[in-house]
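With one protein chain withheld, the remaining protein chains of the complex are depicted in position.
Up next, chain A:
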Amino acid sequence: MATTTDAGVEALNRLKEIDPPSLLAPNPALSQTARTASQYLFSSLRPFSQKSPLDQLLVDGYDAEQIWHQIDIQSQPLLSTLRRRLKQLVNNPEEISKLKAPSDVANKAEPKNNQDEWEEEESDGFDEELDEGDEDVDEDEEGVEKEEGKGEEEGNEDEDEEDEESAEEDEEEKGEGVGIEDKFFKINELNAFLKKEEVDKGEQDSEDDDMLDEAGDFEMEEDDDDEDEEEEELEEEEEEEEEEEEEEEGKEKTRYDDLSGDKVKKNKTPSTHEKQLEKLQSKIAQMEKANVEPKTWTMQGEVTAAKRPTNSALEVDLDFEHNVRPTPVITEEVTASLEDMIQKRIIEGIFNDVQRAPKLPSKAPREVKELDDNKSKQGLAELYEQEYVQKIDPTSAPLSFKDELKNEASMLFKRLCLKLDALSHFNFAPKPVIEDMSFQTNVPALAMEEIAPVAVSDAAMLAPEEVFDGKGDVKEETELTQAERKRRRANKKRKFKAEEVKRSEKKAPVNAVSSQVNG
(Lines give C-alpha, C1' and ligand atoms only; values in the text may rest on other atoms or scores of the structure.)
Protein backbone atom coordinates (compact mmCIF):
# COMPACT_ATOMS: atom_id res chain seq x y z
CA MET A 1 0.00 0.00 0.00
CA ALA A 2 2.75 2.43 0.82
CA THR A 3 4.53 1.78 -2.44
CA THR A 4 1.42 2.23 -4.34
CA THR A 5 0.70 5.35 -2.38
CA ASP A 6 4.12 6.63 -3.09
CA ALA A 7 3.83 5.74 -6.70
CA GLY A 8 0.50 7.43 -6.81
CA VAL A 9 1.72 10.58 -5.16
CA GLU A 10 4.72 10.57 -7.40
CA ALA A 11 2.52 10.24 -10.40
CA LEU A 12 0.38 13.10 -9.21
CA ASN A 13 3.38 15.26 -8.70
CA ARG A 14 4.66 14.48 -12.10
CA LEU A 15 1.35 15.34 -13.60
CA LYS A 16 1.34 18.56 -11.73
CA GLU A 17 4.68 19.49 -13.19
CA ILE A 18 3.98 18.83 -16.82
CA ASP A 19 3.22 21.77 -18.99
CA PRO A 20 -0.23 21.87 -20.46
CA PRO A 21 0.75 22.01 -24.16
CA SER A 22 2.28 18.57 -23.86
CA LEU A 23 -1.15 17.29 -22.97
CA LEU A 24 -2.36 18.18 -26.45
CA ALA A 25 -0.49 15.34 -28.10
CA PRO A 26 -1.30 11.81 -27.00
CA ASN A 27 1.62 10.63 -24.96
CA PRO A 28 1.72 6.99 -23.72
CA ALA A 29 4.08 7.72 -20.85
CA LEU A 30 1.88 10.51 -19.67
CA SER A 31 -1.12 8.27 -20.04
CA GLN A 32 0.52 5.67 -17.85
CA THR A 33 1.33 8.24 -15.24
CA ALA A 34 -2.20 9.49 -15.25
CA ARG A 35 -3.56 6.03 -14.88
CA THR A 36 -1.38 5.32 -11.94
CA ALA A 37 -2.42 8.53 -10.30
CA SER A 38 -6.06 7.74 -10.89
CA GLN A 39 -5.65 4.36 -9.38
CA TYR A 40 -4.05 5.85 -6.34
CA LEU A 41 -6.82 8.33 -5.83
CA PHE A 42 -9.43 5.70 -6.36
CA SER A 43 -7.98 3.44 -3.78
CA SER A 44 -7.59 6.29 -1.33
CA LEU A 45 -11.26 7.07 -1.63
CA ARG A 46 -12.25 3.46 -1.44
CA PRO A 47 -12.76 3.36 2.34
CA PHE A 48 -15.33 6.19 2.14
CA SER A 49 -17.41 4.70 -0.56
CA GLN A 50 -18.91 1.62 0.91
CA LYS A 51 -21.51 1.03 -1.74
CA SER A 52 -19.13 1.01 -4.69
CA PRO A 53 -18.71 -2.43 -6.22
CA LEU A 54 -15.15 -1.86 -7.30
CA ASP A 55 -12.25 -2.35 -4.96
CA GLN A 56 -9.67 -1.05 -7.32
CA LEU A 57 -9.57 1.07 -10.37
CA LEU A 58 -8.86 -1.15 -13.32
CA VAL A 59 -6.74 0.73 -15.80
CA ASP A 60 -4.79 -1.86 -17.77
CA GLY A 61 -6.09 -2.05 -21.28
CA TYR A 62 -9.15 -0.01 -20.44
CA ASP A 63 -10.44 2.88 -22.42
CA ALA A 64 -10.59 6.36 -20.92
CA GLU A 65 -14.34 6.15 -21.00
CA GLN A 66 -14.34 2.94 -19.07
CA ILE A 67 -11.97 4.31 -16.47
CA TRP A 68 -14.11 7.32 -16.08
CA HIS A 69 -17.17 5.21 -15.68
CA GLN A 70 -15.53 3.27 -12.88
CA ILE A 71 -14.66 6.46 -11.14
CA ASP A 72 -18.18 7.63 -11.66
CA ILE A 73 -19.62 4.52 -10.06
CA GLN A 74 -17.57 5.21 -6.99
CA SER A 75 -18.07 8.89 -6.75
CA GLN A 76 -21.80 9.15 -7.24
CA PRO A 77 -22.89 7.70 -3.92
CA LEU A 78 -19.92 9.34 -2.26
CA LEU A 79 -21.11 12.70 -3.34
CA SER A 80 -24.61 12.11 -2.08
CA THR A 81 -23.33 11.16 1.34
CA LEU A 82 -21.16 14.22 1.42
CA ARG A 83 -24.09 16.37 0.52
CA ARG A 84 -26.19 14.91 3.22
CA ARG A 85 -23.42 15.50 5.69
CA LEU A 86 -23.11 19.06 4.57
CA LYS A 87 -26.78 19.67 4.97
CA GLN A 88 -26.59 18.37 8.43
CA LEU A 89 -23.76 20.73 9.15
CA VAL A 90 -25.68 23.62 7.67
CA ASN A 91 -28.68 22.90 9.84
CA ASN A 92 -26.64 22.36 12.95
CA PRO A 93 -23.74 24.76 12.98
CA GLU A 94 -22.70 23.58 16.45
CA GLU A 95 -21.69 20.31 15.04
CA ILE A 96 -19.00 22.03 13.01
CA SER A 97 -17.06 22.71 16.15
CA LYS A 98 -17.42 19.11 17.05
CA LEU A 99 -15.88 18.20 13.78
CA LYS A 100 -12.65 19.72 14.79
CA ALA A 101 -11.26 16.37 15.95
CA PRO A 102 -9.68 15.43 12.74
CA SER A 103 -9.46 11.84 11.95
CA ASP A 104 -6.37 10.99 10.06
CA VAL A 105 -8.35 8.63 8.11
CA ALA A 106 -10.69 11.36 7.19
CA ASN A 107 -7.76 13.61 6.43
CA LYS A 108 -6.10 11.09 4.33
CA ALA A 109 -9.30 10.17 2.81
CA GLU A 110 -9.93 13.79 1.89
CA PRO A 111 -6.72 14.34 0.08
CA LYS A 112 -7.12 10.96 -1.44
CA ASN A 113 -10.60 11.92 -2.31
CA ASN A 114 -9.35 15.09 -3.75
CA GLN A 115 -6.62 13.37 -5.57
CA ASP A 116 -9.01 10.83 -6.89
CA GLU A 117 -11.31 13.49 -8.08
CA TRP A 118 -8.45 15.30 -9.58
CA GLU A 119 -7.42 12.12 -11.31
CA GLU A 120 -10.89 11.69 -12.57
CA GLU A 121 -10.63 15.07 -14.02
CA GLU A 122 -7.36 14.10 -15.57
CA SER A 123 -8.96 11.11 -17.20
CA ASP A 124 -11.62 13.43 -18.41
CA GLY A 125 -8.92 15.57 -19.77
CA PHE A 126 -7.70 12.77 -21.99
CA ASP A 127 -10.99 12.82 -23.69
CA GLU A 128 -10.98 16.54 -23.75
CA GLU A 129 -7.35 17.30 -23.24
CA LEU A 130 -7.54 20.95 -23.92
CA ASP A 131 -10.18 21.57 -21.35
CA GLU A 132 -8.65 19.72 -18.47
CA GLY A 133 -5.13 20.80 -19.08
CA ASP A 134 -6.24 24.37 -19.14
CA GLU A 135 -8.29 23.86 -16.11
CA ASP A 136 -5.30 22.57 -14.30
CA VAL A 137 -3.25 25.48 -15.40
CA ASP A 138 -5.90 27.84 -14.31
CA GLU A 139 -6.15 26.25 -10.97
CA ASP A 140 -2.46 26.27 -10.48
CA GLU A 141 -2.35 29.92 -11.31
CA GLU A 142 -5.12 32.15 -10.27
CA GLY A 143 -7.39 31.42 -13.19
CA VAL A 144 -6.99 34.27 -15.61
CA GLU A 145 -8.29 33.24 -18.96
CA LYS A 146 -10.57 30.39 -18.37
CA GLU A 147 -12.93 31.04 -21.20
CA GLU A 148 -10.28 30.40 -23.77
CA GLY A 149 -9.25 27.22 -22.15
CA LYS A 150 -12.70 25.86 -21.86
CA GLY A 151 -13.87 23.73 -24.69
CA GLU A 152 -17.16 24.50 -26.42
CA GLU A 153 -18.21 20.94 -25.83
CA GLU A 154 -18.87 21.55 -22.24
CA GLY A 155 -20.70 24.74 -22.96
CA ASN A 156 -21.38 27.87 -21.04
CA GLU A 157 -22.08 26.08 -17.89
CA ASP A 158 -18.47 25.27 -17.53
CA GLU A 159 -17.53 28.84 -18.02
CA ASP A 160 -19.84 29.79 -15.26
CA GLU A 161 -18.42 27.05 -13.20
CA GLU A 162 -14.94 28.24 -13.77
CA ASP A 163 -15.81 31.79 -12.93
CA GLU A 164 -17.32 30.62 -9.77
CA GLU A 165 -14.33 28.46 -9.16
CA SER A 166 -11.93 31.31 -9.64
CA ALA A 167 -13.84 33.41 -7.18
CA GLU A 168 -13.96 30.60 -4.79
CA GLU A 169 -10.32 29.78 -5.29
CA ASP A 170 -9.33 33.32 -4.63
CA GLU A 171 -11.41 33.35 -1.56
CA GLU A 172 -10.03 30.09 -0.42
CA GLU A 173 -6.47 31.01 -1.00
CA LYS A 174 -6.98 34.24 0.83
CA GLY A 175 -8.67 32.47 3.61
CA GLU A 176 -5.99 29.93 3.88
CA GLY A 177 -3.27 32.49 3.91
CA VAL A 178 -4.67 34.36 6.91
CA GLY A 179 -4.45 32.01 9.79
CA ILE A 180 -4.01 28.46 10.82
CA GLU A 181 -5.60 28.57 14.20
CA ASP A 182 -8.57 26.36 14.07
CA LYS A 183 -11.42 27.78 15.95
CA PHE A 184 -10.72 31.38 15.25
CA PHE A 185 -10.33 30.69 11.64
CA LYS A 186 -13.31 28.51 11.53
CA ILE A 187 -15.50 31.12 13.14
CA ASN A 188 -14.26 33.76 10.79
CA GLU A 189 -14.81 31.60 7.85
CA LEU A 190 -18.19 30.71 9.08
CA ASN A 191 -19.20 34.29 9.57
CA ALA A 192 -18.04 35.23 6.13
CA PHE A 193 -19.84 32.34 4.68
CA LEU A 194 -23.05 33.18 6.47
CA LYS A 195 -22.96 36.76 5.26
CA LYS A 196 -22.43 35.62 1.77
CA GLU A 197 -25.34 33.28 2.05
CA GLU A 198 -27.59 36.07 3.12
CA VAL A 199 -26.53 38.28 0.22
CA ASP A 200 -26.59 35.82 -2.65
CA LYS A 201 -29.39 33.43 -2.32
CA GLY A 202 -29.32 32.78 -6.00
CA GLU A 203 -25.93 31.28 -5.89
CA GLN A 204 -26.66 28.48 -3.60
CA ASP A 205 -24.62 26.24 -5.81
CA SER A 206 -21.52 28.19 -5.23
CA GLU A 207 -22.35 28.46 -1.58
CA ASP A 208 -22.78 24.80 -1.37
CA ASP A 209 -19.51 24.40 -3.08
CA ASP A 210 -18.00 26.85 -0.68
CA MET A 211 -19.41 24.98 2.21
CA LEU A 212 -18.15 21.75 0.87
CA ASP A 213 -14.76 23.20 0.28
CA GLU A 214 -14.68 24.82 3.62
CA ALA A 215 -15.76 21.65 5.22
CA GLY A 216 -12.84 20.15 3.47
CA ASP A 217 -10.73 23.03 4.64
CA PHE A 218 -11.81 22.59 8.18
CA GLU A 219 -10.73 19.08 8.11
CA MET A 220 -7.50 19.69 6.42
CA GLU A 221 -6.22 22.80 8.10
CA GLU A 222 -5.06 20.99 11.07
CA ASP A 223 -2.81 18.96 8.91
CA ASP A 224 0.72 19.42 7.98
CA ASP A 225 1.79 22.27 5.84
CA ASP A 226 3.32 19.80 3.52
CA GLU A 227 -0.01 18.88 2.37
CA ASP A 228 -1.14 22.46 2.07
CA GLU A 229 -0.03 22.88 -1.45
CA GLU A 230 -1.48 19.65 -2.45
CA GLU A 231 -4.57 20.42 -0.57
CA GLU A 232 -4.96 23.74 -2.28
CA GLU A 233 -4.74 22.14 -5.58
CA LEU A 234 -6.80 19.25 -4.51
CA GLU A 235 -9.38 21.50 -2.98
CA GLU A 236 -9.57 23.51 -6.09
CA GLU A 237 -9.86 20.40 -8.09
CA GLU A 238 -12.34 19.09 -5.68
CA GLU A 239 -14.47 22.14 -6.12
CA GLU A 240 -14.46 21.70 -9.78
CA GLU A 241 -15.06 18.04 -9.51
CA GLU A 242 -17.82 18.57 -7.09
CA GLU A 243 -19.33 21.21 -9.18
CA GLU A 244 -19.22 18.96 -12.10
CA GLU A 245 -20.72 16.17 -10.16
CA GLU A 246 -23.24 18.46 -8.68
CA GLU A 247 -24.02 19.48 -12.14
CA GLU A 248 -24.66 15.90 -13.01
CA GLU A 249 -26.70 15.47 -9.95
CA GLY A 250 -28.49 18.62 -10.78
CA LYS A 251 -29.26 17.18 -14.13
CA GLU A 252 -30.60 14.08 -12.58
CA LYS A 253 -32.65 16.13 -10.24
CA THR A 254 -34.15 18.06 -13.05
CA ARG A 255 -34.90 14.85 -14.81
CA TYR A 256 -36.88 13.67 -11.84
CA ASP A 257 -38.15 16.90 -10.45
CA ASP A 258 -39.11 18.76 -13.57
CA LEU A 259 -42.58 19.31 -12.34
CA SER A 260 -41.46 20.73 -9.03
CA GLY A 261 -40.67 23.99 -10.73
CA ASP A 262 -38.08 26.68 -10.54
CA LYS A 263 -37.40 26.28 -6.89
CA VAL A 264 -35.88 22.90 -7.38
CA LYS A 265 -33.88 24.17 -10.27
CA LYS A 266 -32.59 27.06 -8.36
CA ASN A 267 -31.41 24.88 -5.63
CA LYS A 268 -28.89 23.32 -7.90
CA THR A 269 -26.87 24.44 -10.85
CA PRO A 270 -29.24 24.51 -13.76
CA SER A 271 -28.52 22.06 -16.51
CA THR A 272 -27.70 23.06 -20.01
CA HIS A 273 -31.21 22.51 -21.13
CA GLU A 274 -32.56 24.53 -18.26
CA LYS A 275 -30.24 27.35 -19.00
CA GLN A 276 -31.30 27.33 -22.60
CA LEU A 277 -34.90 27.35 -21.60
CA GLU A 278 -34.27 30.22 -19.25
CA LYS A 279 -32.63 32.19 -21.95
CA LEU A 280 -35.45 31.53 -24.36
CA GLN A 281 -37.99 32.54 -21.84
CA SER A 282 -36.18 35.71 -20.99
CA LYS A 283 -36.00 36.50 -24.68
CA ILE A 284 -39.69 35.82 -25.06
CA ALA A 285 -40.48 38.04 -22.09
CA GLN A 286 -38.37 40.77 -23.57
CA MET A 287 -40.04 40.57 -26.93
CA GLU A 288 -43.49 40.53 -25.46
CA LYS A 289 -42.65 43.54 -23.40
CA ALA A 290 -41.38 45.32 -26.48
CA ASN A 291 -44.53 44.49 -28.38
CA VAL A 292 -46.79 45.78 -25.69
CA GLU A 293 -44.95 49.03 -25.33
CA PRO A 294 -45.67 51.85 -27.76
CA LYS A 295 -43.31 51.74 -30.71
CA THR A 296 -40.47 54.11 -31.23
CA TRP A 297 -41.19 57.00 -33.47
CA THR A 298 -39.10 55.53 -36.25
CA MET A 299 -41.40 52.56 -36.41
CA GLN A 300 -44.58 54.56 -36.55
CA GLY A 301 -45.91 55.56 -39.90
CA GLU A 302 -46.08 59.22 -40.66
CA VAL A 303 -44.50 61.21 -37.92
CA THR A 304 -44.67 64.93 -37.69
CA ALA A 305 -42.09 66.96 -35.87
CA ALA A 306 -44.37 67.32 -32.88
CA LYS A 307 -44.61 63.61 -32.34
CA ARG A 308 -40.95 62.91 -32.06
CA PRO A 309 -38.35 64.30 -29.72
CA THR A 310 -36.40 67.31 -30.84
CA ASN A 311 -33.48 66.73 -33.15
CA SER A 312 -34.22 63.04 -33.22
CA ALA A 313 -34.25 62.98 -37.00
CA LEU A 314 -30.62 64.01 -36.96
CA GLU A 315 -29.60 60.94 -35.09
CA VAL A 316 -31.40 58.46 -37.25
CA ASP A 317 -30.23 57.26 -40.62
CA LEU A 318 -33.11 58.30 -42.80
CA ASP A 319 -33.64 56.60 -46.12
CA PHE A 320 -34.62 58.79 -48.99
CA GLU A 321 -35.65 57.85 -52.44
CA HIS A 322 -33.47 59.69 -54.80
CA ASN A 323 -35.22 60.16 -58.07
CA VAL A 324 -32.28 61.94 -59.51
CA ARG A 325 -29.35 60.01 -60.81
CA PRO A 326 -26.38 60.83 -58.67
CA THR A 327 -24.04 63.20 -60.38
CA PRO A 328 -21.15 61.31 -61.86
CA VAL A 329 -17.91 61.72 -60.09
CA ILE A 330 -15.39 62.98 -62.53
CA THR A 331 -12.27 61.04 -62.01
CA GLU A 332 -9.22 60.83 -64.15
CA GLU A 333 -10.39 57.56 -65.59
CA VAL A 334 -13.67 59.06 -66.65
CA THR A 335 -12.00 61.95 -68.37
CA ALA A 336 -9.51 59.63 -69.99
CA SER A 337 -12.27 57.40 -71.31
CA LEU A 338 -14.16 60.38 -72.67
CA GLU A 339 -11.12 61.73 -74.38
CA ASP A 340 -10.39 58.36 -75.89
CA MET A 341 -13.88 58.20 -77.28
CA ILE A 342 -13.58 61.68 -78.73
CA GLN A 343 -10.31 60.86 -80.40
CA LYS A 344 -11.67 57.66 -81.83
CA ARG A 345 -14.68 59.44 -83.22
CA ILE A 346 -12.60 62.11 -84.81
CA ILE A 347 -10.36 59.55 -86.44
CA GLU A 348 -13.26 57.57 -87.79
CA GLY A 349 -15.27 60.59 -88.66
CA ILE A 350 -18.46 59.39 -87.01
CA PHE A 351 -20.26 62.40 -85.65
CA ASN A 352 -23.74 62.63 -84.34
CA ASP A 353 -24.70 65.50 -86.53
CA VAL A 354 -28.36 66.16 -86.92
CA GLN A 355 -29.21 65.78 -90.55
CA ARG A 356 -32.12 67.49 -92.04
CA ALA A 357 -34.69 65.06 -93.31
CA PRO A 358 -35.04 65.45 -97.08
CA LYS A 359 -38.34 66.95 -97.97
CA LEU A 360 -39.88 65.29 -100.97
CA PRO A 361 -41.72 67.46 -103.44
CA SER A 362 -45.09 66.05 -102.54
CA LYS A 363 -47.30 68.45 -104.33
CA ALA A 364 -46.94 70.96 -107.04
CA PRO A 365 -45.52 74.15 -105.67
CA ARG A 366 -48.22 76.69 -105.83
CA GLU A 367 -47.50 79.55 -108.02
CA VAL A 368 -46.92 82.37 -105.66
CA LYS A 369 -48.66 85.33 -107.16
CA GLU A 370 -46.59 88.31 -106.31
CA LEU A 371 -48.45 91.47 -105.66
CA ASP A 372 -47.66 94.07 -108.22
CA ASP A 373 -47.29 97.47 -106.65
CA ASN A 374 -47.25 99.33 -109.90
CA LYS A 375 -50.11 100.67 -111.82
CA SER A 376 -51.32 97.95 -114.12
CA LYS A 377 -50.58 98.66 -117.75
CA GLN A 378 -53.66 96.90 -118.99
CA GLY A 379 -57.00 98.55 -118.67
CA LEU A 380 -59.75 96.91 -116.77
CA ALA A 381 -61.47 95.89 -119.96
CA GLU A 382 -58.44 94.12 -121.21
CA LEU A 383 -58.09 92.42 -117.88
CA TYR A 384 -61.55 91.01 -117.99
CA GLU A 385 -61.12 90.13 -121.60
CA GLN A 386 -58.14 88.07 -120.75
CA GLU A 387 -60.02 86.39 -117.98
CA TYR A 388 -62.86 85.59 -120.24
CA VAL A 389 -60.63 84.23 -122.91
CA GLN A 390 -58.85 82.10 -120.39
CA LYS A 391 -62.12 80.69 -119.24
CA ILE A 392 -63.26 79.83 -122.70
CA ASP A 393 -60.11 78.76 -124.37
CA PRO A 394 -57.45 77.48 -122.00
CA THR A 395 -54.72 76.94 -124.52
CA SER A 396 -54.45 80.52 -125.45
CA ALA A 397 -53.87 81.37 -121.86
CA PRO A 398 -51.07 83.79 -121.56
CA LEU A 399 -48.09 83.00 -119.44
CA SER A 400 -48.59 83.51 -115.77
CA PHE A 401 -47.40 86.62 -114.15
CA LYS A 402 -43.65 86.58 -114.42
CA ASP A 403 -41.11 89.01 -115.56
CA GLU A 404 -40.53 88.90 -119.23
CA LEU A 405 -36.87 88.67 -118.63
CA LYS A 406 -37.42 85.66 -116.53
CA ASN A 407 -39.40 84.08 -119.29
CA GLU A 408 -36.77 84.79 -121.82
CA ALA A 409 -34.11 83.32 -119.61
CA SER A 410 -36.09 80.17 -118.98
CA MET A 411 -36.67 79.72 -122.70
CA LEU A 412 -33.01 80.05 -123.49
CA PHE A 413 -32.09 77.59 -120.84
CA LYS A 414 -34.59 75.06 -122.05
CA ARG A 415 -33.23 75.28 -125.53
CA LEU A 416 -29.76 74.71 -124.25
CA CYS A 417 -30.87 71.73 -122.23
CA LEU A 418 -32.56 70.25 -125.25
CA LYS A 419 -29.41 70.50 -127.27
CA LEU A 420 -27.38 68.93 -124.54
CA ASP A 421 -29.87 66.12 -124.19
CA ALA A 422 -29.84 65.55 -127.89
CA LEU A 423 -26.15 64.89 -127.65
CA SER A 424 -26.86 61.91 -125.45
CA HIS A 425 -29.49 60.44 -127.80
CA PHE A 426 -32.47 59.26 -125.82
CA ASN A 427 -30.56 58.94 -122.60
CA PHE A 428 -31.81 61.88 -120.70
CA ALA A 429 -33.44 61.61 -117.37
CA PRO A 430 -36.77 63.38 -117.27
CA LYS A 431 -37.60 65.88 -114.61
CA PRO A 432 -39.16 64.51 -111.43
CA VAL A 433 -42.82 64.02 -111.98
CA ILE A 434 -44.84 66.61 -110.17
CA GLU A 435 -48.56 66.25 -110.45
CA ASP A 436 -49.74 69.26 -112.31
CA MET A 437 -53.26 69.82 -113.40
CA SER A 438 -53.52 71.26 -116.81
CA PHE A 439 -55.86 71.26 -119.73
CA GLN A 440 -54.91 69.12 -122.62
CA THR A 441 -56.01 70.28 -125.96
CA ASN A 442 -56.07 68.28 -129.06
CA VAL A 443 -53.14 70.03 -130.56
CA PRO A 444 -50.30 68.27 -132.24
CA ALA A 445 -47.98 67.12 -129.53
CA LEU A 446 -45.02 68.65 -131.24
CA ALA A 447 -46.46 72.08 -130.74
CA MET A 448 -47.02 71.61 -127.03
CA GLU A 449 -43.93 69.89 -125.85
CA GLU A 450 -41.10 72.12 -124.89
CA ILE A 451 -38.41 69.49 -125.05
CA ALA A 452 -38.74 67.95 -128.43
CA PRO A 453 -37.73 64.36 -128.57
CA VAL A 454 -35.09 63.42 -131.07
CA ALA A 455 -37.53 61.28 -132.87
CA VAL A 456 -40.25 63.53 -134.26
CA SER A 457 -43.69 62.25 -133.69
CA ASP A 458 -47.03 63.14 -135.17
CA ALA A 459 -48.88 61.87 -132.18
CA ALA A 460 -51.62 64.10 -131.00
CA MET A 461 -51.84 64.99 -127.35
CA LEU A 462 -55.28 63.66 -126.85
CA ALA A 463 -56.13 60.02 -127.12
CA PRO A 464 -58.56 59.01 -129.84
CA GLU A 465 -61.37 58.25 -127.45
CA GLU A 466 -60.97 61.69 -125.96
CA VAL A 467 -61.31 63.19 -129.38
CA PHE A 468 -64.21 61.17 -130.64
CA ASP A 469 -67.40 61.51 -128.76
CA GLY A 470 -69.62 59.16 -130.61
CA LYS A 471 -70.99 55.80 -129.78
CA GLY A 472 -71.15 52.52 -131.56
CA ASP A 473 -69.23 51.21 -134.50
CA VAL A 474 -68.17 54.06 -136.74
CA LYS A 475 -67.76 53.09 -140.37
CA GLU A 476 -66.60 54.93 -143.40
CA GLU A 477 -68.61 55.36 -146.57
CA THR A 478 -66.76 52.62 -148.38
CA GLU A 479 -67.27 50.17 -145.54
CA LEU A 480 -70.99 50.44 -145.45
CA THR A 481 -73.28 47.76 -146.66
CA GLN A 482 -76.26 48.45 -148.88
CA ALA A 483 -78.75 48.41 -146.07
CA GLU A 484 -76.71 50.75 -143.96
CA ARG A 485 -76.32 53.18 -146.77
CA LYS A 486 -80.03 53.22 -147.24
CA ARG A 487 -80.55 53.74 -143.54
CA ARG A 488 -78.23 56.72 -143.51
CA ARG A 489 -79.98 58.32 -146.44
CA ALA A 490 -83.34 57.76 -144.86
CA ASN A 491 -82.19 59.44 -141.64
CA LYS A 492 -80.86 62.37 -143.52
CA LYS A 493 -84.13 62.81 -145.36
CA ARG A 494 -86.10 62.67 -142.21
CA LYS A 495 -84.01 65.36 -140.59
CA PHE A 496 -84.30 67.57 -143.63
CA LYS A 497 -88.04 67.17 -143.68
CA ALA A 498 -88.34 68.05 -140.04
CA GLU A 499 -86.39 71.20 -140.57
CA GLU A 500 -88.51 72.09 -143.52
CA VAL A 501 -91.62 71.78 -141.47
CA LYS A 502 -90.17 73.97 -138.80
CA ARG A 503 -89.22 76.63 -141.25
CA SER A 504 -92.62 76.60 -142.86
CA GLU A 505 -94.27 76.86 -139.49
CA LYS A 506 -92.16 79.79 -138.64
CA LYS A 507 -93.15 81.61 -141.75
CA ALA A 508 -96.79 80.64 -141.64
CA PRO A 509 -97.86 82.29 -138.40
CA VAL A 510 -95.99 85.43 -139.28
CA ASN A 511 -97.91 85.56 -142.48
CA ALA A 512 -101.08 84.82 -140.60
CA VAL A 513 -100.45 87.60 -138.14
CA SER A 514 -99.51 90.08 -140.75
CA SER A 515 -102.58 89.15 -142.67
CA GLN A 516 -104.67 89.65 -139.56
CA VAL A 517 -103.12 93.02 -138.93
CA ASN A 518 -103.70 94.09 -142.40
CA GLY A 519 -107.12 92.71 -142.31
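The rule is short, and it goes like this: a residue touches a chain if its C-beta (ideal position, glycine included) is under 8 Å from a C-beta of that chain, and two chains touch if they have at least 3 such contacts; residues count from 1.
Note that contacts and distances are computed from a predicted model.
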Which choice in "RNA-binding protein pno1-like", "pantothenate kinase", "Auxin-responsive protein" or "holo-[acyl-carrier-protein] synthase" gives the name that UniProt lists for the one chain left out?
"RNA-binding protein pno1-like"
Touching the left-out chain: which of A:D373, A:E404, A:E465 or A:E479?
A:D373
In the whole complex, not just what's shown, which of A:E95, A:E385 or A:E484 touches the removed chain?
A:E385
In the full complex, chain A touches the hidden chain through residues 366-369, 371-376, 379-385, 387, 390-391, 394, 508-510, 512-513, 516
